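Omission of a single protein chain aside, the complex is shown with its protein chains in their original locations.
Our next item is chain A:
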Amino acid sequence: MKKWGLHIALFSLCFLVLDTGYFWVLKQIPVKQPDRRLEKLITGKINADILILGSSRAAHNLLAEELEKQVHQSAFNLGFRGTNVSFHLQVLQWYLQKNKTPKILVYVADVPFLFDQEALKYRTDLLLPFVCYSEYNKELIRQGALSKLAYGLNFAKSTYQTAFTTPRKTIENHTDTRGSNPLPVEKYRGNGDHFVAHKKIVEDSKKIEDFQQLQKLCKKNGIQLVVAIPPNNEPLDVAFVSTLKEQCWPSTACYTYQRKYTTPNHRYFYDVSHLNQLGANLFTQEISTFLLLNP
């Protein structure tokens, strides 16, 4: 038993040495990522006056570079495709821990899916490449995407996909210097797509609770919260807007797009739910005007 125990200890030591060395590999993984906003966020390199937060509607429909030019304040877009409000709340918490508190948070509502049970996810896959940062590692363990062994072992912190594959730059993960992801003006891709209008029955209480928490966090930190409702290539979902307004605090400003974007030739849209760069420019102008008029 003694000899066996000794060999186990020696082998474990070898493994631990190898595991320690693996941290170097973990630190190389973010370098390969086309979208490194989460790294900027956690290393405190954003520090913008205006922060844009939300799902793809935020990433594609609001252009932080334009906003900066028009409002004369620094802006950064932290919109991530397919993410839900729980994810946004967590991003905001990290942002506040590591960066200067923003003056304004523009939270782009995902019409009509913001409170939907099925649509939008807590995307742990976005955090995985940045697992070398302990905050993300802990969150991945908390969300069950990594085992508890990842608290201590570097090998348990990554998967074969993040370790060995180099992601390609695509339309969806390419961001400009201020984090926005404008979509190209090309042939409209949303023919035949339609949304079902928002219904109370599909609402997720956890998502509603997290939206409340997001407002609470803004209030606590003195951040002016603007909830922006961007256009879809469809008539405005009145039921959704009404639900959203019910959930907004008096201190939360709610801005619904004013301009008519829907044209017979889909000029401003990339698909049914996202504006192209032309449309995003117009919507950014609308938000800029709103921010300038409501300082």
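Operating definition for what follows: a contact is a pair of C-beta atoms (placed from the backbone, for glycine too) under 8 Å apart; a residue touches a chain by one contact, two chains touch by 3 or more; residues count from 1.
Here, contacts and distances are computed from a predicted model.
Chain not shown in the complex: UniProt lists it as "MBOAT family protein", one of "ABC transporter permease", "OmpA family protein", "MBOAT family protein" or "RNA polymerase sigma factor". Screening A:Val31, A:Leu149 or A:Ile171 for touch with the missing chain picks out A:Leu149. Within the full complex, the residue among A:Leu96, A:Ala163, A:Val185 or A:Leu282 touching the omitted chain is A:Ala163.
In the full complex, chain A makes contact with the omitted chain through residues 1, 3-4, 7-8, 11, 14-15, 18, 22, 144-149, 153, 155-156, 158-160, 163-164.
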